[in-house]
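Since the structure comes first, as structure tokens, the remarks are kept for the end.
Up next, subunit A:
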Amino acid sequence: MTMPLLQVENLGIHFGPTVDPVKAVDGISFSMQAGETLAVVGESGSGKSVTALALTRLLASPPARYVSGSIAFEGRDVLQLREGELRSLRGKQIAYIFQEPGSSLNPVFTIGYQIREAIELHRPEVRDVTAEIVHALDTVGIRNPASRLGDYPHQLSGGMQQRVMIAMALACQPKLLVADEPTTALDVTIQKQIMDLLKDLKRTSNMSILLITHNFGLVAGFADRVVVMFRGKIVETGPTAQVLQNPQHPYTKALIECVPKLGQKQHRLKVIDYAGIQ
Partner candidate 1 sequence: MNSISLSQETYTQRLWRHFHADKFALNGLRIVILLFIVAALAPFLANSHALIRVADGHVSFPIFLSLEPIEWRFLLYVPLAGLVYFFRHRFIAHPGIFILAVIGFIAAVEIFLALTHPINDPTNDRDRPASFKLLPPIPYSPIESTPDQFSPPTWKHLCGTDSTGRDIAARMLHGARTSLSIGFVAQSIALTIGIALGGLAGYYRSWLDIGICRFIEVMDCFPPLLFILVAISLFESQNNMFYIMAVIGLTSWTGVARLVRGEFLRLSSLPFTLAAKAIGANDFRIIVRHLLPNALGPILVAGTFGVASAILIESSLSFLGFGMQAPTPSWGDILSDARRYIDFAWWLAFFPGLAILITIMSYNFVGEGLRDAVDPRLKMK
Partner candidate 2 sequence: MTHYIIRRFLLLVPTLFGITLLTFLLIRLSPTNAALIKGGGGEGGGKAMTAEQREQIVKFYGLDKPPLVAYGNWVGKAMRGDLGNSFADHRPVADKILERLPLTISITGSALILSYFLAIPLGVIAAIKRGQVVDRTISFVVFVLYSIPSFAAALLLILFVAGGDYLNLLPMYGINSINASEMSLFPWLWDRILHMILPVVCLTYASLASISRYARVSMLEALSQDFVRTARAKGLRERVVILRHALRNALIPLITIFALELPVLIGGAIIIESIFTLPGMGQLMFQSLDSWDEPVIMGITVLAAVVTLLSYLVADILYVIVDPRISYE
């Protein structure tokens, strides 16, 4: 068996006081192979974003405390890396897309500049950076990309902003793309377009994708495997089809039932019944 791309072992991240801390991530372990697509599903506050940010130690410490475990990316423990080594990991090896494209782009720089920054930093060998930026924007489906380079983020729609974020993430050809709820802030039709784009990328490149979501509906047909998080712990993990068809943990069942199915009449909105879990 080859070495996994990412191997998280017993990771624990706490916030707040040391005596009675907020255990945002409470001893989780999972791994990802190169080219694999993993979905992390869980409700709000279950520790998904904290996990995602921890992969490149983007969570500043303090306030976060990395209390236990290891994060091995290509065999090297991220938690032991020095600041300089971390920087060459970020963007170059592991790139991010965040939930709010509107606020994740810097309002005072043009989108062209913001993509250029990433390319110039991680791919100094590229001669014609502008062509590369245009290419990146073209890949994410922005029409007439050359004329868009000088636009400021506020001049783009939410969907286009998220495409720019994706272009920026892809521009350095990372091995792992972490998409933290990339569609939550967008409306439904745009959500579908962005998910289709991610699917395309998955097909055409050998990049691994870590998709974070609270919506099981996005997971089917996208992820190879699923990890279900509940209050900082992983309660279930397995191949997507298996988890969807035969969920073991009551929380997973509840989450799956929350997704309205097409063609099925919903009499009541499903609400998770916490009393039944644990």
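Regarding selection, all candidates are chains of the complex that A comes from, given by their letters.
Heads up, the rule we're going with is that a residue touches a chain if its C-beta (ideal position, glycine included) is under 8 Å from a C-beta of that chain, and two chains touch if they have at least 3 such contacts; residues count from 1.
Please read all numbers here as calculations on a predicted model, not as lab measurements.
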Pick out the one candidate among 1 or 2 that is in contact with subunit A within this complex.
-> 2
Partner candidate 2, residues of subunit A touching it in the complex = 53, 56, 58, 83, 87-92, 95-96, 98, 100, 103-109, 117-118, 121-122, 152, 154, 165, 168
